[in-house]
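Written out below as C-alpha cells is the structure these notes cover.
Every protein chain except one is present and positioned as in the full complex.
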C-alpha cells in the first residue's frame, strides 16, 4: 500500500515501546527538529559505560515515534561506544524503509537526542 | 562626429558664461547628483519676482556644465513664475540634443538647483 | 481558469508516476513561461548593472528596473512610485519596516495572534531594543480576529496580516485602519498571502506599510516589496548601508540618497524585478478580481468535500477565507499525511507553517495545508480527497 508505512513502523507507532518517564534518570534531554517542530525527551540510566534503561516522551510523526520506539529497544544494554558509532544508515536499516532527506531528519531525531544525552553523561562523569 | 557634443555645447563647456561667485547673493544653494557625483553651487540675486543676477560654480561633465552656462544666460531677467514652469523638455530644447535618461539627469541638475534656490528665496520672503 | 495551465511548464511533470497535483502555492507559486522567458531574455540581451550607468545596456537595464517599480506601484495603487522599495522577500520588508521605525516607535507595539514569524520576530526584537511593550489582538474559535478597539490605545504600530497563512482568515483591513487612524497608530500589513490573491489598493484600504513577495505571485525568488507612505519613508532610517543608498560619503560621515534608493543597498536583483514585472503583467491580464473569484470557488468546493474527512482550521465561509485550507486528521501527524499524499503526486505542506505560537494557541503542534492559485482545478481537490482516504486506510489498517 505505502512503501514507507510498513507494518512494523505502524506497529511501533500504535504501541510504542519504552514510552514514558524514568523518575531517577541519570540524564534527561529534550531536543527538537527546528525544520518541522517534532519534539522528543529522552530519559537515560547508565550502568558505567552501558545504557541500563532508556525511555522517551514527545510528539511527532509516525516516523520519529517509531524510530524512537525501535531505537530505545535496540540500545538497551548496549555500550556507549557502540551507540556513538551508530549512523544514519543503521537507523534506516532498523526502520527497514528508504526515506527522503526530509523524512530522514525525523527518523534521526531520537538518535541525535540519545547521543546528546550520552555526551552530557560523559561530561558529568568527567567533571566528577 | 558626435551627436551629443555639438559645437554649441562644447563652446559653453570651454567658455562657460556666468561662472563664479556673487558676493552679495540673496541665495546660495549647493546641490549634487547622487547618481554621478556632479556638484553645482548656484548664486542668485533677485529683484522682487525677477532674477536679476545668477552665476554658478562646480564640477561636472560637459553636459551639466554647458546646461548651467546656457541656463544662467537664459534665465537672467526672467520672472520666477516663468522659471518654475521650465521642464525637462525645455532644457533639452535649450541644449539642442537628445539625451539618454542618465545624461538627462546631468543636464537637469542646474535647473533643479535653480528651482531649489527660488523656493528657498520665496520661503525667506514669506518668513519676512 | 483551466486555460492558463498550459502557461505553466511544471504542471506537465509526473511525480511517482502520477500527475503533479500542486497544492502548495501559499509556500511558493509556480511560474508561467512568460516570467521564465522575461528573466532569460534580460540575461541574454540587456544584462547590466543599473544607475550611474551611461552605456546603452545600463540604460536599458535601469529603465526595465524602474518600469518594474512603476508596475508594482500601479498594481497596489501607490500614490508615488518611490513608495515602492525592492527588497528580498516579505520577511526582509517587515524587518526594514520595524527597524526603519526605530527612532519613531514608542508606547506599545500591537500585533495579532495570527502572525507569521516574519511579522512577529522583527517586532519582538524591536520591542527588546527599545524597551517597548508587545500586545496581541486575539482571535476567536472560528479564526476571526477580536475587536482591536481598546488595544489600539497607546500603540504606535499595529502589525497585522491581511490573510492568515494558517487560518485562511481575511482580516477587515479597511475597518481596522480607520480605527487605527483615530489613535494615530501606523498600520503595517503583511500582504504575503493577500497581494497575490485579491485586489489590494493601499490608498483605499488606508494602509501605511505593506510587505509582499514576488515568488508567491508568479514571480521569481529573491525579490519582494516594502511599500510605505512617502511621509513615513522620509522619517524612517535605513537599516542596511552601502552603494546606491548614499548621497555624500566621507571617511567618517554619510548622507542618504533620495527615495526609494535610501532603502536599496548594493546591486539589486535586477533580473528579479524584470521577472516580477512580467508576473504582474500576467496577473493583470487575468484580472485580480478573477483570481479572487477563482480562489473562492475552489475553496468553497474544497471546504465542502473536505469537511467530513478532516478537521478544518479557520472560518467556515469561503468568502472570509483566502485560497488555502489547513487541517488536521486526528492522531495522524501532518508529516505522515504529506508523505502519503506525495506518493500519489500531491504536494501539500505540513508543519507549523512558521506560525508556532498560533498552533500552540490552537492546541496543536502542526497542521497540514492545501493551498490554491489560478491554475488549481477541481480535479486537484478531488485528487486530494482520494489521497486523504488512502491516508486513513494506511493508518487504520
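Each chain gets a letter, A, B and C, in the order it is written, and its residues are counted from 1.
As a convention for this text, a residue touches a chain if its C-beta (ideal position, glycine included) is under 8 Å from a C-beta of that chain, and two chains touch if they have at least 3 such contacts.
All figures in this text were calculated on a predicted structure; none of them were measured in a lab.
*Asks:* Who does the absent chain touch among those shown?
*Replies:* When the entire complex is considered, the left-out chain reaches A, B, C.
*Asks:* Pick from B:63, B:83 or B:108: which residue touches the chain that isn't shown?
*Replies:* Only one of B:63, B:83 or B:108 touches the chain omitted from view, namely B:63.
*Asks:* Check the options C:35, C:158, C:381 or C:394 and report the residue that touches the missing chain.
*Replies:* C:35
*Asks:* Among the options C:5, C:19, C:52 or C:297, which residue touches the chain absent from this view?
*Replies:* Spelled out, the listed residue whose C-beta touches the missing chain is C:52.
*Asks:* When the complex is taken as a whole, what residues of chain C touch the one chain not shown?
*Replies:* Chain C touches the chain not shown through residues 9-10, 13, 15-16, 20, 22, 24, 27-28, 30-31, 33, 35-37, 39-40, 43-49, 52-58, 88-92, 94-95, 113, 116-122, 124-125, 134, 136, 213, 215, 220-224, 240-243, 246, 248-254, 265-272, 335, 338-339, 341-342, 346-351, 354, 356-357, 360.
*Asks:* Need a quick check: the contact residues on chain B for the chain that isn't drawn.
*Replies:* Answer for chain B: residues 1-5, 10, 35-39, 59-63, 103, 106 touch the chain left out.
*Asks:* By the contact definition given up top, give the residues of chain A that touch the hidden chain.
*Replies:* Against the missing chain, chain A presents residues 32, 34-36, 100-103.
Everything that follows uses one rule, which is that only the chains that are shown with their structure count from here on.
*Asks:* Need the CA-centroid distance for the pair chain A / chain C, whole Å please.
*Replies:* Their C-alpha centroids are separated by 38 Å.
*Asks:* Averaging over Cα atoms per chain, report the distance between chain B and chain C in Å.
*Replies:* Between these chains, centre-to-centre, one finds 45 Å.
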